[in-house]
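The full complex has more chains than appear here; those shown keep their coordinates.
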Amino acid sequence: RAARTAPGLDLERAALARRYHAVRARSLALVAPLSPEDCQAQSMPDASPAKWHLAHVTWFFETFVLERFEPGFQPFHPAFRALFNSYYNGVGEPFSRPQRGLLTRPDLAEVLRWRAEVDQRVARLLRHTTRPEALALIELGVQHEQQHQELLLTDIKHLLSINPLHPVYQSAWPLTSVANVPAQWVERPGGLVEIGHAGAGFAFDNESPRHPQWLQPHALMNRPVTHGEWLAFVQDGGYTDPQWWLAAGWDWLRAEGLGAPLYWTLPADGAALPTVFTLHGDMPLDPHTPVTHISYYEADAFARWASASRAEWAGARLPSEAEWEASAAALPVQGNCQDSGALHPMPARAPAAPGALLQMFGDVWEWTTSSYSAYPGYQPAEGAVGEYNGKFMVNQLVLRGGSCATPASHLRASYRNFFPASARWQFSGLRLARSL
Amino acid sequence: RAARTAPGLDLERAALARRYHAVRARSLALVAPLSPEDCQAQSMPDASPAKWHLAHVTWFFETFVLERFEPGFQPFHPAFRALFNSYYNGVGEPFSRPQRGLLTRPDLAEVLRWRAEVDQRVARLLRHTTRPEALALIELGVQHEQQHQELLLTDIKHLLSINPLHPVYQSAWPLTSVANVPAQWVERPGGLVEIGHAGAGFAFDNESPRHPQWLQPHALMNRPVTHGEWLAFVQDGGYTDPQWWLAAGWDWLRAEGLGAPLYWTLPADGAALPTVFTLHGDMPLDPHTPVTHISYYEADAFARWASASRAEWAGARLPSEAEWEASAAALPVQGNCQDSGALHPMPARAPAAPGALLQMFGDVWEWTTSSYSAYPGYQPAEGAVGEYNGKFMVNQLVLRGGSCATPASHLRASYRNFFPASARWQFSGLRLARSL
């Protein structure tokens, strides 16, 4: 890589500083509707308290940036290094994950003081450092904080859902009713494509190296599956017939006693619409919005049911991540993301042109059939930060496209999200595909 | 029972009102050192958040007193009736016990507002009611709140212990070093005794009816087993030799991987004293204070070891609750209780007279061999409040005498506490006995 000139470095540092402060401020805005109690509680081992998120992303900057690059580094509190380490064995033994909600000290106020101090120190570093690794790690920390912003929202949603009072996180509800956009297959030829991160701009290590992949001819649906289409699956007995389900999915379904997506309340009277818990409170199911909070097992079962139940959906399955990315790469990264203020998927808008793929970015993460694994030639980053992605490459499925809770500036076509097949508390949905 | 005259009723109401306010104020004093976050968290299913304790004892007054006796009763919040119901099926389905820590709403401030409103309404009722059942249920509510005060302290202790920062609940530490009081057997003849609640004053239903019981000649130790005596058990391999343990205790020990009482940290260097976590922070083990935070399994194992290991302890076992009560009935109800400010067991003071039983009240609850069951002729109270005690009469052991966390005014000789054999987070200890 060519050496950066000093003016280039100055511009880069200034841009990064602006971005750093905007993202850090956004995190605080996200917890503004929450009490110290809300920020304390952890509703399940997979979720973390909001306070923990605020502390952990700060820990990331302190541990991976300040500790390494700040002259005369002293930690804000020596014990926080272990307390807010999520899973980096290279940093030491982390505090027990399922017990994060028991760390009542430091309290929220102290965590906010820690954030403020780290912000000052990172700002100072950003004015003076000439080391590109420092800038790269600050950029990584900013991206990391954006990831945790989404988790903070999904974790808070889960927490509030458990409270019988069903508290409202945010009253605003920007939804205006629209006409349904009919489902349509959009066809793609087969052949050799390249997927993975290319060119400038940030990407995580798991998006590299860019590499060729051979695709067979296929089609993608023009928009995600909607709540209304999912309701037909429920009403057709989809959750009680094993023929649609993977064996592991059927076992999971029965062990958990499930009959609908997470956050649905099925009405006693089958004629009425289900109620859906959202970050804006309980709402009647809107049939035109993308279905969300479904596991991979459910997405996969829906596709089998759809394939067998509707002639126009014959052959329906989930797409592979390569199929998804090959189509998404040509599209602008736009959609209903966290920035829209609607913390819930929105209906598709009528497309400008026939054959357009809608809602590829934002609204709901789209489950793919692709297991999360290393691209050929993948190299994790050096040091403890190399544990960021690589060590999770088993027993997870890739999701693509971002959701209504993802910051828009965090997304790109090559972005790979991943969760176990049973995870439902993310804004996960699906788009159908089929082989031609 | 003779009819109460109006002046007698006035005096009784006034006394109860004073007592009510004192106990309610005490609960608030207990949470004064705690943040909203501290009050939110639940460290294990058996424990409850401090905020939940504050709310639940208020629920008790609202549900069992105001709802029944207040004219034109309206609840503070209709949902709280289910949210803060602990286990009374007669009131409805309670909220899931292991998830109490997830109820971030109402927040602490709202719970305190609820408390204040209920206090006003109970005070008004106490000025006007002429119904003895109302007074009896208010008295029950006051006793109930005292019970929860002790649980609040033991639950907070458990919560803070999990935080690697080991926060201090209360810095004051009134302990002054004293000489050890040697262990001595105090002998008691056999014969027919009466146990159970007698005469005036409050008692729980499980202390009645008073009834005869035949005792064989026996001896009680003059004071509880001390930390120093327990350390000898640990150092003699007590936790690694199955011969001392009940089969269920040995299974429990190995499944949990235990080697010392709860809250001990054994030093890497065997020569040093263990560190003990207390509500006043981490302290070196004090050999002269009563050992505490032991399960029934441990207490029972210690007794077997003691019997086999020291000639002067030959025949050692735990006492029955009847043996304990027969001796305690003659003693004043005095000791190191919550009111002393020392939230930890204190050393025995040299006795005024030989043969005196020391520390029968306060310091540590004493495990007995008696399973918690109904006295002959036992009748639970009418209605939902009848679920208070009776439905727990299986798989629990009786403890007697109160602890350093029990309000002194809450204790009496006939008082029966009860916990499962594996419980350790209460201030539980033991006093040896033997048959003669």
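Note that the chains take the letters A and B in the order they are written out, and that residue 1 is the start of every chain.
Note that a contact is a pair of C-beta atoms (placed from the backbone, for glycine too) under 8 Å apart; a residue touches a chain by one contact, two chains touch by 3 or more.
None of the values given here were measured: they were computed from a predicted structure.
*Asks:* Taking the 2 visible copies as a start, how many copies are in the full assembly?
*Replies:* Total copies of the sequence across the whole complex: 4.
Here, only the chains that are shown with their structure count from here on.
*Asks:* Distance from the CA centroid of chain A to that of chain B, rounded to the nearest Å?
*Replies:* That gives a centre separation of 47 Å.
*Asks:* Can you list the residues on chain A that touch chain B in the complex?
*Replies:* Residues of chain A touching chain B: 35-41, 43, 51, 79, 82-83, 95, 99, 101-105, 107-108, 159-160, 162-165, 167.
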